[in-house]
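Of the protein chains in this complex, all but one are displayed in their positions.
This part shows chain A:
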Amino acid sequence: MQSEPLDPGLRKPWNFVLLYKYLVLGFVTLLIIAPLITTALGGFKSAADLRTNPFGLPTVWHWNQYTDILLGIDYWRYMGNSMLISAISVFVTLLCSTLAAFTFAHVKFFGKEFIVGYLMVGLLFPVATAILPLFVKVRDMGLLNTYWGVILPTSAFSLGMSILLMRNMFEKLPRELLSAALVDGCGYIRFFWHITLPLSRPILATVGIIAFVASWNQYVLPLILLNSEERYPWPLGIMEYQGEFTTDWHLILAFVTLTVIPAIVVFLATQKYIVAGLTAGAVKG
């Protein structure tokens, strides 16, 4: 039933708090959307149009720039490579970090805190400083110019953050759930599989998205570790549009726009769980 205000005259004409919220949210949205729209529109412009009119609508809509990319074989190869590297990286990251986080959260053993601390130090470790030793190591392992040569270091760099997030989540699960599962006949592995993982979908989605985006946007590692264009992921593919003296910015913008799509699709697919993760606390035992 809708309730009428007792005296309409007393109602505030403006809800300033709400207005303020919308203004701030609108501003933040603009900050995120504006570059995306500029990029997408830039892909429709000619090089000259882009130079003279970087932010406006295109004077002539060059649809062919998008269709050329979509119909060309290179785009799909780069996307395929990126997709393969990212998907396997996410899988490896989730597999290793869930198992490690579960062990850290539930199993008591000597030196646990030390190992956790060691992993956390990895969070502070910038990729740039690791490049040379990483290159040497990957070369020695014979993984140069292979997908695994990129996948393994990428996953390794995601592990610190992933384990940190997951361990917190696993530790928040009520202790009695473990006890109940042990009494019900589970061992640690079955508890992990039947109870912990299904209850951790929000954090799996969150960690998965973080790992996916990190791997999707990876530029430096593939640049160092991959030599052949056949294996390039999309960030390296952009180089195709960069000559020695000129850069086809309008084509790069069209290309970038198209590469953002898979990341958005993955986000939309996992969004439900991420939101569920934010509203959690529903696990009340």
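In this section, contacts are C-beta pairs under 8 Å (C-beta built on N, C-alpha and C of every residue); 3 or more make two chains touch, one makes a residue touch a chain; residues count from 1.
Definition applied: contacts and distances are computed from a predicted model.
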Name the absent chain as its UniProt record does, using one of the following: "Sugar ABC transporter ATP-binding protein", "Thiosulfate oxidation carrier protein SoxY", "ATP synthase subunit delta" or "Biotin transport system permease protein". "Sugar ABC transporter ATP-binding protein"
With the full complex in mind, choose from A:G117, A:P133 or A:P198 the residue touching the hidden chain. A:P198
Full-complex contact with the absent chain, from A:A40, A:V127, A:L143 or A:A180: A:A180
It is residues of chain A that touch the chain not shown, namely 174, 176-177, 179-187, 190, 194-195, 198-199, 282-285
